[in-house]
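Can you keep this structure in mind? I'll have questions shortly.
Excluded from the complex is one protein chain; the other protein chains are retained at their positions.
This part shows chain A:
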Amino acid sequence: MHRNVIFRDNGDRARQVVPYTTQEPVGSPDPLKLYEYLENYEAKTNGAAMAFAHNGNLANGIMFPVDAQYTGREIDEFYVEQRAKWEPIYEVTQIKGDGEAHPFLSPDDEFADYGTWDLGNLDLSEAKTDDMLAGEYAREALKNGLLLEERLGTNPYQFGMIGATDSHNSLAAVEEENFFGKHSGYEPNAERLSHPFFESDNGTLYAWQMVSSGLAAVWAKDNTRASLFDAMDRKEVYATTGPRMTVRFFGGYDFSENDLRRRDVAAVGYAKGVPMGANLTEPEEGQAPSFLVAALRDPIGANLDRVQVIKGWLDADGNTHEKVYDVAWSDNRVADASGKIPAVGSTVDVSSATWANTIGAPELITVWTDPDFDPNQRAFYYARVLEIPTPPWYLYDVVKFGVDMPEGAPSEQQERAYTSPIWYSPKG
């Protein structure tokens, strides 16, 4: 399991410590030891630091445990407090797979299968089994966090969501038409698609399966290291799989249709509610939370298909649930009898790897009120924004280099953004 460490401070403080490693005896793979190191850093330098994990999807079940810690010890109050304190965000999407949701865990979510890497662990030395998935994917972790909060008083998985490249070449080139690969070995060339990224008796993961993703968006007051760190610490962040979408998400009890006419969504949002990453305030009797969500597409990217709100909650019997609501969509589509919004269609031309913004909408905005709100149930809400279908990065390679489409590779995909959730906890 990997964790990234971010310092709020400059070199004058950060250089006072040696980077922590997982190597025994000085380092350790136990996250609690890393937290100890971070605690020492803050005590020694009066600075601030945080850690965040990535690639839960390759952790074979141990990224978001519910019963046993990494060391095998039972998950206790100390563990959940420490994890909540030091890991405010999670890297939910990157080149080595997308980790928001998995179709096995979310069978009712037709968009759950995006950039799924589920053959095994990182080097495929151990195969994946279905029972591991619950400990790997962000949505399931958000749900299990509610459960652990009920049990131990703190939600260890109350994290914001960011994306990152994890590229080893210092390039943020994760748009489909500029994908520069995981590392220098996968820079654009005619052979890269068919090269095995990882191979073992448990299967082969081909290089075309790299996901051209993602980016971290941060709602900070200033473009300074300290301001960005503080925004990440309060989880006012969102992830995209590459496009530079602008996404706002606020929760409160007073949002109305009139707010949609406003051009200053943020002013209304902060005045009447809380932003992504925060906790809802106490409702008055009979109130249900409403959410102001607005998304603007990448200025040079694809139009938007729809905005969804994903709700997870814990019922009175201690069971977790999830539901995906379509809340705003393009082209005046009408829901079918089952309440489903039909697909937006596709403009992807496979022979030239092109698409057109003749479908979808440049921006979507709405106020959505939870129709199933129960003030006695712990819950979280986050927004997912879907683009219209566009060609995946390997289709650009196919056209550019004149090579064959890899076997089993889809010829289109829908890029997306995931906001950090807004949480609701019953009083008492």
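Convention: contacts are C-beta pairs under 8 Å (C-beta built on N, C-alpha and C of every residue); 3 or more make two chains touch, one makes a residue touch a chain; residues count from 1.
The definition used in the following text is that contacts and distances are computed from a predicted model.
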Per UniProt record, name of the chain withheld from view ["CU044_5270 family protein", "histidine kinase", "Parvulin-like PPIase" or "ABC transporter permease"]: "Parvulin-like PPIase"
Chain not shown: contacting residue from A:Ala59, A:Val265, A:Ala353 or A:Val398: A:Val265
Which residue of A:His54, A:Arg248, A:Arg378 or A:Arg416 touches the chain not shown here: A:Arg248
Residue touching the undisplayed chain, where the options are A:Glu126, A:Glu150, A:Glu363 or A:Glu412: A:Glu363
Option from A:Gly153, A:Pro299, A:Gly318 or A:Pro410 whose C-beta touches the chain left out: A:Pro299
Residues from chain A at the interface with the omitted partner, ascending: 16-18, 246, 248, 260-263, 265, 294-297, 299-300, 357, 361-363, 365
